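Shown here: the complex without one of its protein chains, the others still in place.
We just call them A and B in the order they show up, numbering each chain from 1.
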Amino acid sequence: MNLIELIWTFVGFFLTLFVFSYIFGDNILFRFASYLLVGVSAGYLMVIIFYKVLIPKIVIPFSTGSTLQKTLVIIPLALGTLLLFKLSPRLARLGNVSMGYLVGAGAAVLVGGVIFGTLFPQTGAAVAAFGISGTTVAPGIQILGAAILLIGTITSLAYFQFGMRGKSMDKPRQSKLMIFISKVGQIFIAVTLGALFAGAMLAALTALIERLGSLWTAITLFLH
Amino acid sequence: MPDRICPFCGKTNPEDAEVCMHCQARLISSSNPLSPSSSEAKQELSDWLNSTREDAAKNAGLPGVPSQTASGDSSQENTPEWLARIRERSRAEQEVAKADNSLFESPESPAPKTKESHPSKKAKAEEVKNEKPEEAWLEELRDEKDTMAGGEPGKADLGTPDIPPAESEDWLKKLDGWQDSPEAHPGQVKDEHGVWVKPFHTSDLKELGDHPELEAPTHVPSKKRPGKKEDPDQSWLEKTRQEAQKSEPPASVSPEEPIPDWLEELESSFPPPEPTKEKGVEKTKKGSGAPPVKIPPVGSIPTGSEEMPNWLKNIEPGSSRKSKPSAPAFIPGHDVEPLTPSQPLAEPPKEKPADMEGLAPAQLPSWLQAMRPVESVLPENLPTGETSGEKGSGALAGLADVIPIQEEAALVSKTSDSTPRLRVDDRQKVQAQLLESVLLEGSKAIEIPKPVQKKGRSAGRILVSLLITIFLAIPIVMGSNSRLMPSPVFFAPETVSMFTAIQTMAPNSRVLVILDYQPSLAGELQTASLPVIEHLMAQNAGLVFISTTPSGPILANTLAQLAQTATPGFDTNALLVNLGYLPGGAIGLQEFAQQPRYTSPITWTRFDAWSTPVLQAVTGLKDFNAVLILTESADTARIWIEQVLPTIPQTPSYLVTSQQSAALLLPYYNSSQLKGMISGIAGSKMYEMLLSKPGAAQFLWDSYQVGVILILVVILFGGIFSSILSQPKMTAPVAKDETP
Partner (left out) sequence: MKGPIACTVTIVVGLLILAGYFIASPLIQNIRFFLLEWAIILAGVAGIVGIFSLLRTHWRKVRSREFGSLIVILAFLATFFIGLFLGADNPQFQYVVTGIQVPIESSLMAIVLFSLVFAAIRLFQKKNNLMGTIFLISMFVFLVTSSSILGMAQSIPGVGAVISAIQTLPVAGARGILLGISLGGIAAGIRILIGAERPYIG
């Protein structure tokens, strides 16, 4: 390991200790590490945007590109300039067009991806689970498993439905069937959330172990 | 019909007006002066008026009677302006009256009849005029009264709308004559110039000694007519006349001569006016012996105390103060009741208008009454009525009970600085205090109190945290390398399928490696991804790294370096391409899925990416043999699955993710959108076990297992312990007293 790597290893070592000091409570070392992270992350992102967005997509086509390329670059250049006005409270309205462009493009991409990437495949998968061909599991057990999955999927979706009906004089309320279905959906959702919570603890545990390992590595490097 | 001219202000009024519209002076008496009286009476009125005027002219030349000319020069110099104006008006009226008389005289006028019907009266009047000119007017007044009282039947009827011109001329003449009659001017006397004025006291006369023209009219005694019922007013009038005969004309009264009895009585009933300071007017001499005399109000005629008329007896001294002023406009000599501050300002009017007599008086609500700033507005130490008296200066010199201008106005003190006193009850006070406190609190910045942390709790947390850390560090320090804890027995099917798929991958395959994990979970993902990358490197698969996170390209280089260390035969220059950062998020992925060459033309190190051996034959994503997604976030994985994978349905996709997102991404494996999946260190351990190649997972496995067990124990026992401590204390049930 060269000197630069050694220096940066110790920098990482001390920064890790600064953050671990939060176990004993909020202190200046922890705050220093937090502020440093924010500043470095913002600076790094600015460098990435400069080198990977502005230069290859605006500067180079505008300077060395063809006439068509230059003409096509004017539109995003103008929109980007208008978007910069969002920094000014008085002139923020000028950036509404650029923001609308971004929002519209993002919404369209989202809708298209959801339809083809999640909605159709997942709905098909809920039904396809009943297919008993090419499996090693007993058909009965497979069907039971598929049924449980289907019931869980439907009841989980029903849990998020809050539509109510009521007569003119009565207080609107859900039907008893919907209440029962949503209760069943609560069970499946609770199981999933419990699994996610356990997974989050295990991920944090892994991060702690990895940090402890890096600390020990730095200590061994220092000792040797 | 011509308009009526007010004798006081000289302004025109409508024909049928009873009171002047400008000065509110009475133009006609209560008895309808327009009632057509007998022709004789009308004629007699005009004759009387003419005779009065002649007398006035004669008096000017009589000896002993100071004429205007004799002392006129000196008197004219000292004449006040108001008097001069009055004289001018009277002269103008006389001229007008003469002109009217000349206009309305006709041969058919019943004047001769009038004369014939009352020849005795006229003769008598002429006799009186000849003998005593000053009593002529009084005699005529009496005659007129008799005529009016015992007029011919039918003549007193007022309901004759259509009056022939001749008769209209007669009543007009009479009207003119009546206008100049004493009945039209009650309480007033006519001076030598025919101007109706208020009779002055002798003290005033003494003051105005240089103004002999302001004489009180002389009382002309009238003879009693036989057969006539004695009128109390007439008796008083006769008596006055007799007394006047005894005494000299008041104009000639010198300050040293005795005062008539009637005048004395008059003076005793009214206070004297205040001394004035105007030029030409002598001040009231102190100790002149004349008692203070009041100017009687309008409508009341001073009389003797012995035979006081009933209406006069009812009038108490000083009662004029309490009565309302009947002549709001300022008229010289008229008594105007002053508005003293002692009177309450807000007394409701006691007299109701005629058309509102049926309505109940308005009752002010209590809150409105409370808001009336009566007490604080009224000045303190108000001057009492005793202080007001005769005015000593100004135009109101010699007059009492007038509106205070200077002296009394100066006595009005300023209102106090305190706010108007309101009537506030206790409940309102409390509410006002409450509102004030709310307003005061709203302006103050509320300090957010720091959350109080129990020291015991923080010490327990520190202790537990340190224990966990120590227990986790022990296997690392010891370098156990998975010798302490057992390895997993049950392998996840998604891990097995992934291994199988990569294992059976064709050599020199191109794998698109999407590295989209954050530095926060770089340890876990790096640990979980290394065996897969090493396996791919071992297969000589071409690896193309791309990332949508800014730190992804750097982490990809780190991962590749670590994996190459474990796989030394892998040619990174030929088989490894780092396309770097892909901006735009989901939009960038959609564009990359369509046009990867245009979207990422250069590598992270700024070389032409699509000229490398790995990417030379690649035109689109479909040319890749596999897609490997490395991400800790379920959203990022979902975006890649939704945007890119549908464009390459035939390309197998694999996922390496963190334990925290595994449950949420498992449906994608279940739906066969993903062919394999590794989650966390456990999945990495399984993969290493399947690969039979120990890696970073093995190094961390012991600590991982110790940590999992430790977490289970801490949560279980800590939860039970804290739930016991948080239970409410059970109190023993109190034994009930058994009462007999």
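Methods note: a contact is a pair of C-beta atoms (placed from the backbone, for glycine too) under 8 Å apart; a residue touches a chain by one contact, two chains touch by 3 or more.
Everything numeric in this text was worked out from a predicted model, so none of it was measured.
Colleague: Looking beyond the chains shown, say which of B:Leu83, B:Ile476 or B:Leu521 touches the absent one.
Modeller: B:Leu521
Colleague: Among B:Val489, B:Ala506 or B:Ala617, which one touches the chain that has been omitted from the display?
Modeller: B:Val489
Colleague: Of the residues listed, B:Ile5, B:Met505 or B:Leu555, which one is in contact with the missing chain?
Modeller: Considering all chains, including the one not shown, the answer is B:Leu555.
Colleague: Since one chain has been left out of the picture, which residues of subunit B touch it in the full complex?
Modeller: Touch set of subunit B with respect to the missing chain: 461, 464-465, 468, 485-490, 492-493, 518-523, 551, 553-555, 557-558, 580, 583-585, 587-588, 590-591, 594-595, 598, 604-606, 638, 659, 663-667, 670, 680, 682, 705, 708-709, 711-712, 714-716, 718-720, 722-723, 726.
Colleague: Which positions on subunit A touch the chain that was left off?
Modeller: 4, 8-9, 11-13, 15-16, 18-20, 22-23, 31-54, 57-58, 72, 75-76, 79-80, 83-84, 86-87, 92-93, 96-112, 114-116, 118-119, 122-123, 125-126, 145, 148-157, 159-160, 183, 185-205, 207-208, 210-211, 214
Throughout what follows, only the chains that are shown with their structure count from here on.
Colleague: So the centre of each chain is just the mean of its C-alpha atoms; given that, what is the distance between subunit A and subunit B in Å?
Modeller: Whole-Å distance between the two chain centres: 58.
Colleague: Could you please specify the touching residues of subunit B with respect to subunit A in the complex?
Modeller: So the residues of subunit B touching subunit A come out as 458, 462, 465-466, 469, 472-473, 476-477, 520-521, 523-524, 527, 550-551, 580-581, 583, 585-587, 590, 601-602, 632, 638-639, 641-643, 645-646, 658-664, 667-668, 670-673, 679-682, 699-700, 703-704, 707-708, 711.
Colleague: Taking the complex as given, what residues does subunit A use to touch subunit B?
Modeller: Subunit A residues touching subunit B: 23-25, 44-45, 48-49, 52-53, 56, 105-106, 109-110, 112-114, 116-118, 121-122, 124-125, 128-129, 149, 192, 195-196, 198-203, 205-214, 216.
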